[in-house]
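Data first, discussion second: the structure below is written as C-alpha cells.
Of the protein chains in this complex, one is absent; all others appear in place.
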Amino acid sequence: MPLLHIKDISLSFGGLKAVDSVNIRVDEGEIVSLIGPNGAGKTTVFNILTGIYTVDSGEIFFEGNAIQNKIPQDIVEAGIARTFQNIRLFRNMRVIENVLIGSHIREPYNFFQAVFRTRRFRDSERENTLKAVRLLREVGLLARTHDYAANLPYGEQRKLEIARALATGAKLILLDEPAAGMNPQESEELLRFILSLRGRGYTILMIEHDMSVVMNISDRIYVLDYGKLISEGLPRQVANDPKVIEAYLGGVPDAAENNRA
Amino acid sequence: MAIFIQQLCNGLALGLVYALVAVGYSLVFGILRLINFSHGAVYAFGAHAAFFFVGLNFGPVPAIIAALVITGLLGVVIDKTALAPLRKKRSVPIAALVTTLGISNIIQNLLVVKFGSQRKPFPDFFNLGAFTLGGIQFSSRQFVMFGVSLVLLLLLLLVVNKTKIGLAMRATAQNAKAASLMGINVNSIITLTFLMGGASAAIAGGMVGGYYQVVYPGMGFMIGLKAFAASVLGGIGSLPGALVGGLLVGVIESIAALYIGSNYRDSMAFIILIVVLIVRPAGLFGKNEVVKV
Partner (left out) sequence: MDITGRLERFFSQRRIFFFAVVIALLAALPAFGFSRYIMRICIVISIYSMLTLALNLVAGYTGQLSMGNGGFYAIGAYTATLLMINAGLSFWSSLVVAAAFAGISGFLLGLPTLRLKGSYLTIVTLGFGEIVRMILMNWDTVTNGTLGVRNIPLPSLFGVSLSFTNHGLYYLALVLTALVSVFCALVINSKVGRAFIAIREDEIAAQMMGIKTVRYKVLAFVLSATISGIAGAFYAPMVGYIDPNSFTFDISSQIISMAILGGLGTMRGMYFGAAALIVFPEVSRFLMDYRFVIYGLILVLMMRFRPQGLLGWRTRLPYRFGKVLERQLAAEGSLPPLL
C-alpha cells in the first residue's frame, strides 16, 4: 500500500482546469518530486492535499484512508504537513515558539487545565518543549532558539519552516519549492538536509524548480503541465522524455525546423 | 396603504442619499481595499460646512457648492496627510483602518468644539410645498432629494464608465501596480477618489440637513453605517451596487419602521449588514475572491 495515493483528482476554477485527472503515488521512505513549468498546477495539488481547496472529483488516500476534501486541521492530524513557496513563518514569534506551534496538535491538555496549570499541562508543555529543542538541534538551529523568526537569514527560515512541519509529527512532508531563492551552496546544504530527513524515516513530496536538486535526490519524478501529468518515472527517464523537454522549452518541433533551415 | 406609499417614497428618497454616501465607501474600497471609517464624519463635516455658509448668507445652492468644494478638499487632505504615508511605508491594512477611525474622531469632535454638539436648525430650503396625488399627500422635499441624488449618481456612473479618467480609475481598482506601469498616475487617481467621495458626501449632508432641517456633529455616525451597509449589500467596490444597496436599505428600514416600530428603524441597517456579510459577503454585485496561498 502506498503511503499517499492520489487517484484521478480534478479541480477547475471557473472554466480553467487547474488540475486535470492527476494520479500520484508516494511510497513510504521515498523522495518524490513534482515538477512542471510555472502555472502547471503544482501548488494547487499541494493546496488540495492540505485541504485548502476541495476537489471536483477524484480521491486521495493517505495510509489507506480517504482524505480528500477534509479540513486542513484533520489532514495535519492524519500526518501530512507542508511548507510554503513564499515562507509563511510566524514572524513575530521566536524560533522555539514556531516549533511549539508545530506541536500544537500534540498538546493533550485543554483550556481549563492550562489556566489552572495542572500536572497534565506542565508535563505536556515540558515534554513538547524538550522535543522542540531537540528538533532544533537536529536541524542545526539550536543557536537560534531564542531568536525571532523574522530575524533569521533566508536559508534558516526555510529550515525552520521544515522543522515546524516536522514538529506536527507528520510522516509525509510536502515541500513547496524549498530551494527557491537559494544560492548553490545553500541548495547543496538543503539537499543534504532533505536526504537526512529521509534517513530519519520521513517521506517527502516536493515541488522544485532547481533541477540540480530534483535530479540528485528524487527517487521518482512527476511532471505536470497545464494541470495534466505529462510524464513520470525515474529522474533519468523524465529528463529524456521529449514531452517534458517540449513543455519546458516550448515549441521543440519549431526549433527542429529552424535547425533544418 | 397611503402611509405605506408615503413610507416607500420616504425610503426611496433616503435610500438614494445613502447610495450617495455609499459611493464614497465603494470608490475608496475599490481602489485601496480600505473601509474608510472617516467617511461618516466627512459627511457631517459637509453638512456643517453647508450650515456655515448658509449662515454667511450664501444662499442655499452656493452654500452647498462651497461645502462640496471644501469637503472634497478635506477628503484629499485626509488621504495626503494620513493615509498616503502609510501606503508609502507599506503598513499592515489594519493601520489604515485604525487611522480612519482616528480621523473620524478628530473631525467629529472638532465639529463639536466649533459648533457645539447640540442640534442646530438648518434652513428648509428645498421645500416647494406639499402636494396631493391620488389622495396621498407627498412632501416635495423627498422628490427634490430623490431627483438631485439620482442625477448625481448617474453622473458619477457616467464619469466612471465612460470617461478616460473613469477608465484609469477602474484600471487602478483592478490592479494598481499594472495601472501604474501603464502610465496611470495612481496617486492622483486616489486623490481624485477621495475628492469625489468627499464632494458626494457633502451634497448628501447638505440635502439631509435640509430634509430634516437639522445638523449636528454626530449625524454622520449612523448614516455612515447605513451607507456602509448599503455598499456591502450591493457589493462593496461596485457603483451600481452602491445605488441598489442604498435604495434597498432605505426602503427596508422605512417599511420596518412602519411594521416593527420606528425605534428599531436604525437597527435594520445592522441586521442587513450582518446577514449579508454572513450569507453572501461579496454582496449582490460583487465577486468572490479566491484564496491565494
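Each chain gets a letter, A and B, in the order it is written, and its residues are counted from 1.
FYI, contacts are C-beta pairs under 8 Å (C-beta built on N, C-alpha and C of every residue); 3 or more make two chains touch, one makes a residue touch a chain.
Quick caveat, the model's predicted, so the values are computed rather than measured.
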Item checked: Identified contact with the non-displayed chain, of A:Asp27, A:Glu59 or A:Glu77 -> A:Glu77
Item checked: Identified contact with the non-displayed chain, of A:Phe121, A:Tyr202 or A:Tyr222 -> A:Phe121
Notebook entry, point to check: Residues of chain A in contact with the chain that isn't shown?
Noted result: 50, 52, 72-73, 76-77, 81-82, 84, 88-94, 96-97, 100-102, 104-105, 107, 109, 111, 114-115, 117, 121, 125-126, 129-130, 133-134, 136-137, 142-143, 145-148, 164, 168
Item checked: Absent chain, residues of chain B that touch it -> 34-35, 82, 85-86, 91-99, 101-110, 112-113, 221, 225, 228, 232, 261, 263-264, 266-267, 270-271, 273-274, 277-278, 281, 291, 293
